[in-house]
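Shown here: the complex without one of its protein chains, the others still in place.
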Amino acid sequence: MDQIVVGMADCKIGDTPEQVLTTYALGSCIGLMVHDPKVHVGGMLHFMLPDSSIDRNRVRDNPYMFADTGIPQLLDEVCNRGAVKRRLIVHAVGGAKMLDSEGVFEIGKRNYLAMRKILWKAGLLLHGEAVGGVNSRTVRLEIGSGKIWLQESGTQRELTLPAQQKGVNTWPTVSSS
Amino acid sequence: MFFIECLSDLREFVPEPEVVAGLTFDGDPAGELELKISASAARSVSADFLATDEADLSEQEIHDVVCELANMICGSALSRVESAATFRLSTPRIMDSARDIATLSEAAASASDPFFEVGDSAIHAVELGSGRLVVSIHTEKLKWPLFPR
Partner (left out) sequence: MAYRVLIVDDSPAMRSFVRRVILLSGFELSECFDAGDGREALSLLQHEWVDAILTDINMPGMDGEEFLRLLAADDVLRSIPVIVISTDATQTRIRRLMALGARGYITKPFVPETLRAELEATLGVTVD
């Protein structure tokens, strides 16, 4: 196993099966993971804030800090390494309600909303998510299998089953079938 | 669907171009809803909803999205009301700010019996990232129905 750590305001791409992308301490930040199961290429972005217009200077140094600059960057990079956008399996983790340094509680929710908007405009739907709440999370993406491991409150669970399994969705339906 | 993030309640009124949508509803109680959104916010919200660039939007497309926003807010609010009757919402329409608001009230009044008193109303105003949004919902309680419907 070749572990690649994704830091805060950071983004990494994996393109060999033994690689595992990991990011820690997702509080109000969001870890966005994309994976192409056909070519086994995936990426993980750890962003902290929703909107880069508050600090244009920071964007030049680090586009990964913001949802609106980081997400398009993640998609570009993963596609440059051979992934096809249409095939991407997408998961999001984080966006918890945390007391940040300014005592403002809403960053997690705003990050989530910004991410949803950008994914919609980019033409991507989510396949799974573990967001909100009050706990910090750690998450791992296995490039070989596409599996995502979530650690929260001392327990670990798999966030998703491999894309090959049919009939799996996490959104509740009212339908009779 | 609308990705609307409310930043705060309104502090002060600053005039700017607006898009206004209105609709009426039958039910128990009947009433009307009016939604006013700054033109810049209307364009931004519409671009998000339709997943297009702001520059590529037609005025008609913006009007369609604002009407749907009014429809959704009204429908969602009424869903929470305990009511014997099912609510029927009219198709929202874009209104000319000053004149049409009177027309909307008249339409709502003529749909109910002649004698009525104003029932519950609610006005909610918020600052969005790109402007301002005001929703007012007004219901009419029947006091002395002359002609039962």
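To keep things simple, chains are lettered A and B as they appear, and every chain counts its residues starting from 1.
Here, a residue touches a chain if its C-beta (ideal position, glycine included) is under 8 Å from a C-beta of that chain, and two chains touch if they have at least 3 such contacts.
The structure displayed is predicted, hence computed values, not measured ones.
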Could you list, sorted by label, every displayed chain in contact with the chain left out?
A, B
Contacts of chain A with the absent chain, listed as residue ranges:
37, 86, 116, 120, 123-126, 163-164, 166-177
For chain B, which positions touch the chain that isn't shown here?
1-2, 46, 49-51, 61, 64-65, 67-68, 71-72, 74-76, 78-79, 86-91
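Operating definition for what follows: only the chains that are shown with their structure count from here on.
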Could you please specify the touching residues of chain B with respect to chain A in the complex?
3, 5, 48, 51, 129
Going by the contact rule set out above, which residues of chain A touch chain B in the complex?
51, 110, 113, 116-117, 120-121, 123
